[in-house]
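Note that this is a trimmed complex: some chains were dropped, and none of the rest were shifted.
Letters A and B mark the chains in the order given here, with residues in each chain numbered from 1 onward.
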Amino acid sequence: MSATNAGLRLAELAAAVGGEVQGDADVRIASIAPLDRAGAGQLSFLASAKYAKQLAESQAEAVLITPELRDAPGPCRNRVIVAKPHEAILALLPRLYKQPTRPFVGVHPTAVVDPTATVDADVCLEPYVVVGAGATIGKGAWIGSHSVIGEGVQVGRDVRLYPQVTLYPGSVLGDRVAIHSGTRIGSDGFGYVYRDGVHQKLPHVGACIIGNDVEIGANCTIDRGSIDQTVIGDGTKIDNLVHIAHNVRVGRLCLMAAQVGVAGSVRIGDGVVMAGQVGVSGHVTIGDKVTLTAQAGVISDVPSGEMWGGFPARPHKESLRAYAATSKLVGIIRKLEQWVAREAAADAARVAGAESGGEAKR
Amino acid sequence: MSATNAGLRLAELAAAVGGEVQGDADVRIASIAPLDRAGAGQLSFLASAKYAKQLAESQAEAVLITPELRDAPGPCRNRVIVAKPHEAILALLPRLYKQPTRPFVGVHPTAVVDPTATVDADVCLEPYVVVGAGATIGKGAWIGSHSVIGEGVQVGRDVRLYPQVTLYPGSVLGDRVAIHSGTRIGSDGFGYVYRDGVHQKLPHVGACIIGNDVEIGANCTIDRGSIDQTVIGDGTKIDNLVHIAHNVRVGRLCLMAAQVGVAGSVRIGDGVVMAGQVGVSGHVTIGDKVTLTAQAGVISDVPSGEMWGGFPARPHKESLRAYAATSKLVGIIRKLEQWVAREAAADAARVAGAESGGEAKR
């Protein structure tokens, strides 16, 4: 999105979110910024007393503010009183910024489209897009520069590929899929058999299937299946630099943060949330609505509904307890070692005493 | 690979793997799928009683099955009895799927090839490939769309670059190398000297050398050397999103899973296996046939033949014992702390008693 040229009167914005204007209702707002960066023509917001200090120094033209904080000190006197300033900001974004739209409808003359491909008339293929034999591209597509759509790929309706995406042959994308720049869909999985002194490559004939309403970040890699398929469920959102291996099945409405890595044949349920840099070992099953905390290393199945973390991953609370116990251990390990040594010495003495006593009794 | 249109009779397939047909030997098989996905015209396999439940519900047209399981219940009555169904499936793949082949031989008219480059006649340069001055490309190459082959790069025979690979100037690829989409070979290493208040860049004049029969996944980065070279040994296979820094030397026949990161000047022996997300610190030496488990963080040398894991990485068994001990600690840490506190109090009391006793005696 980019800012519209015109801008809007503060009164208009206040009306749109049901807010009450204090100060100059005619001031023009062109864009939105956080308190510490906002300047002339910019609207900001204050939702929590925690950030009142930023308001005290903010150069914002106007500010959305809660009823409780309406009189918080600060140079910005143009205020819109509204119950939930953060939600109001989100509601105003589409008024102040224009949604990016396709620069043209049609196929750029530099695009190389195989004559056997089926491309809807209502698409935008930007410069240097390459479309392979037998591929189909649905209505509403916006395919960024240099993207490569392999042989036999199926692209649904209203799909957006940002520049330089690669869809390997046979990949299937649902409707309203968005894939950011540099992501590779359907590359061969990492499968070899060591035979005759070399790693022989296992052929990969399975596809990579991306469900409806999936968004995938930049520079990700999602491999095709070996003989199974790799599947990303409807409504799942994936951040940047994520790796998903062959034969993995990700459920619906999952969230996978940046640099997550999922090894081969993992099964992931619906509504699973994985924080950044999580790793999941091969063939593991992760239930529905599981949460995995940052950098977790999962090497066993995770039951539905649980939050796990740490390495090796276990229930989050256990993981926290283990870290806490380790911290406490640092302070007493020397004492414990001394105690164990003393006990061992005492045991040895007892044994020696018992033996010599035995001798004496005999 | 993609499925052939025709398909084959089950009898033919059975004969190819030395199997005995039960049921309809004339049924036509077009492709292969796992039990839980297979349908009409599809062949599946059952190699272990563990998955017998999947057979019980499978809609596969036919199934490869071990002698022991030949009568396992399930609607699929067309069965080929064979000792090792999994190996048989691998053997049948090339009969049912055609290997992808170059779409044409020659240089696409949109490719930009420097007149001083030496390109064999028997190559396929797909659309928008760029080849720099003095580069050489050997017989049999298949260079994917938008790939960039820098100045002076040497590409051996039968090399495959998938779309959008970048080979920085001076890189050298052996024969039968395959590099997946988005991988960058020979980028500058991360080397700076802090001087005069800035990070001054160290020039990188070393090359990146990729041996024969190496396969590299998608979106990897392998840096060139500073004054040394970066070398990947023959037959080594690398998964997606792997980073290999300047001056690293990787031996022959190694396997590096996704998201592995190897810092500068590391030496890696032959036959080393690194699981996903492993990290190796700079200047470390890893012996031959070492295995590093998932997410291991290696900060010291690893002797040949050992399996290491954890952070900081140590022998795998020690690492497991440490995790187990930590888990047990959770249950007793409170008692241990109490004990240490009690001992300390008792010691203090003894000291106080001894002192007052001393007083009394005086």
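Just so it is clear, a contact is a pair of C-beta atoms (placed from the backbone, for glycine too) under 8 Å apart; a residue touches a chain by one contact, two chains touch by 3 or more.
All values reported here derive from a predicted model rather than from experimental measurement.
> Count every copy of the one sequence in the whole complex, not only the 2 placed here.
Whole-complex copy count, per this file: 3.
In this section, only the chains that are shown with their structure count from here on.
> Centre to centre, by mean C-alpha position, how many angstrom separate subunit A and subunit B?
23
> Looking at the complex, which residues from subunit B come into contact with subunit A?
1-3, 31-34, 37, 89-90, 93-94, 97, 99-100, 103, 108, 110, 126-128, 144-146, 162-164, 180-182, 213, 215, 217-219, 235, 237, 239-241, 253, 255, 257-259, 275-277, 294-295, 310-311, 323, 326-327, 329-330, 333, 336-337, 339-340, 343
> Give every residue of subunit A touching subunit B within the complex, in rising order.
110, 112, 128, 130, 133, 146, 148, 151-152, 164, 166, 168-170, 182, 184, 187-188, 190, 192-193, 197-199, 201-205, 219-221, 223, 227-229, 241, 243, 245, 259, 261, 263, 277, 279, 281, 295, 297, 299, 311-312, 314, 318, 321-322, 325-326, 328-329, 332, 335-336, 339
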